[in-house]
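After the structure tokens below, expect a handful of questions from me.
Yeah, one chain of the complex is gone here, protein chain that is, but the others are all in their spots.
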Amino acid sequence: MNQKKEWEPYEHKVQYYETDQMGIVHHSNYIRWFEEARTDYMEKMGMGYDQMEARGILSPVLSVEADYLQMVRFGETVTVETFIKEYNGIRLTVGYEVIDQKHQRTCCRGTTKHCFLDREGKFLSLKQACLECHQMFVQGLEDHQDTENHRDMEDRKE
Amino acid sequence: MNQKKEWEPYEHKVQYYETDQMGIVHHSNYIRWFEEARTDYMEKMGMGYDQMEARGILSPVLSVEADYLQMVRFGETVTVETFIKEYNGIRLTVGYEVIDQKHQRTCCRGTTKHCFLDREGKFLSLKQACLECHQMFVQGLEDHQDTENHRDMEDRKE
Amino acid sequence: MNQKKEWEPYEHKVQYYETDQMGIVHHSNYIRWFEEARTDYMEKMGMGYDQMEARGILSPVLSVEADYLQMVRFGETVTVETFIKEYNGIRLTVGYEVIDQKHQRTCCRGTTKHCFLDREGKFLSLKQACLECHQMFVQGLEDHQDTENHRDMEDRKE
Partner (left out) sequence: MNQKKEWEPYEHKVQYYETDQMGIVHHSNYIRWFEEARTDYMEKMGMGYDQMEARGILSPVLSVEADYLQMVRFGETVTVETFIKEYNGIRLTVGYEVIDQKHQRTCCRGTTKHCFLDREGKFLSLKQACLECHQMFVQGLEDHQDTENHRDMEDRKE
């Protein structure tokens, strides 16, 4: 098993154009923050989404889920933690946790599911199409499982 | 039981700025289409969201889910069907079906969940805060259940 | 000289997600409305932008200008009038007037400038690349000049 990579999670400063007349961030923007964080994650893991596309691999979103727990406002900065929840070489599930930096509260939790396609729209096995990409998500999945196991153990101690 | 209202579902013409470099509509836009369709639905039901806000009632999104089934492209027009899936006076679940007009295929299915707040952010019982709004969603729920029952009966006949 | 085509100008219903915390439509959205109106105009003139792209012609925006005269709010519907201000086969200037339907006031005036490129990014003479496209903009320019002349004559009468 490889060493888990450690890095700073993605930061997003709330923009004025992201607010709506309720005075809070419009809910559709979190879906875009997930994408920002996912892109940042891949880049930090060593294979940016732009590089993956340059190799002819597209990764469309099959589904998205978001639970909004706390409102976020202009002037605040959020951290978006990203983790690989499921990956089998064909399908990928990415999880997100949006944390308001000021109050250190989880504002939003979400997931996106993805597949991998070539430019003609045919399904790809990522392992065959790009071993480096494949290993990145395998590593990401392991990292996440380690974190989860570690949490379980901490919980049992209590 | 009231008569089910019949109307044209919401139509949205895909805009160029909604596409991304994959050549398809970016997934975050469907979340906005859900809002467009929900707003249109309320207006056709007799109580626009602008009127509801004018009465001091906010209806933030608690969660959103979307399943992307078919890609949608610039030049196409979609129909978004909207239906009240759950409503208990405190919480509301709205369902959406995005249908590509050309191929008559369901491109996306989704739901949004909502609560009702006053301007200070306190939870409201919609029945008490605005009877007219309450009745609209009760009616919408009945309409949806009728449609579901009707579908069940059709299925049994076959 | 051909007969000026008459049609309904483009209508846009203001969406909740287009508002910001000032309680008005965020100014960046008008730039998108210009595009919506330009696309609609081309379609009504007989050559949708999707069809033009299908012929291998791209029409990027070289510059944009917008003057905001009145605030627009959620619940309102605007009309966007579109007219061909300049066209020489190589460059195109499109003008827009956003009119609030309720008060019949001009809320925003703007222009966008465009060139024409092939898929490799080389400049095109539209006359050579697509005669039908060329004639559409020539016709649009004539229509606009007629309207301007007509206005001038009306002004002199007074």
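For clarity, chains are labelled A, B and C in written order, and residue numbers in each chain start from 1.
The definition used in the following text is that a contact is a pair of C-beta atoms (placed from the backbone, for glycine too) under 8 Å apart; a residue touches a chain by one contact, two chains touch by 3 or more.
In this text, all values refer to a predicted model and were calculated from it rather than measured experimentally.
Chemist: Among B:Asp20, B:Asp67 or B:Glu142, which one touches the chain that has been omitted from the display?
Modeler: Considering all chains, including the one not shown, the answer is B:Asp20.
Chemist: Provide the residue numbers of chain C that touch the chain removed from this figure.
Modeler: For chain C, the residues touching the absent chain are 22, 24, 27-28, 31-32, 35, 53, 58, 60-68, 71.
Chemist: Extract the touching residues of chain A with respect to the undisplayed chain.
Modeler: Interface residues of chain A facing the absent chain: 15-17, 32, 35-36, 39, 48-51, 53, 74-75.
Chemist: Since one chain isn't shown, list which residues of chain B touch it in the complete complex.
Modeler: 16-17, 19-24, 26, 28, 74
Here, only the chains that are shown with their structure count from here on.
Chemist: What's the chain with its C-alpha centre farthest out from chain B?
Modeler: The most distant chain relative to chain B turns out to be C.
Chemist: Quick one: superpose chain A on chain B by CA and send over the rotation angle as a multiple of 5°.
Modeler: Between chain A and chain B, the superposition angle is 180 degrees.
Chemist: With centres defined from CA atoms, tell me which chain sits nearest the overall protein centre.
Modeler: Ranked by how close its C-alpha centre lies to the overall one, first comes B.
Chemist: Could you work out how far the Cα centre of chain A sits from that of chain C, in whole Å?
Modeler: 39
Chemist: Mind checking the centre-to-centre distance between chain A and chain B? Centres are C-alpha means, answer in whole Å.
Modeler: Between these chains, centre-to-centre, one finds 27 Å.
Chemist: Mind checking the centre-to-centre distance between chain B and chain C? Centres are C-alpha means, answer in whole Å.
Modeler: The computed centroid separation for chain B versus chain C comes out at 31 Å.
Chemist: Indicate the residues of chain C shared as contacts by at least two other chains.
Modeler: Counting only residues that touch two or more other chains, chain C contributes 16-17, 74.
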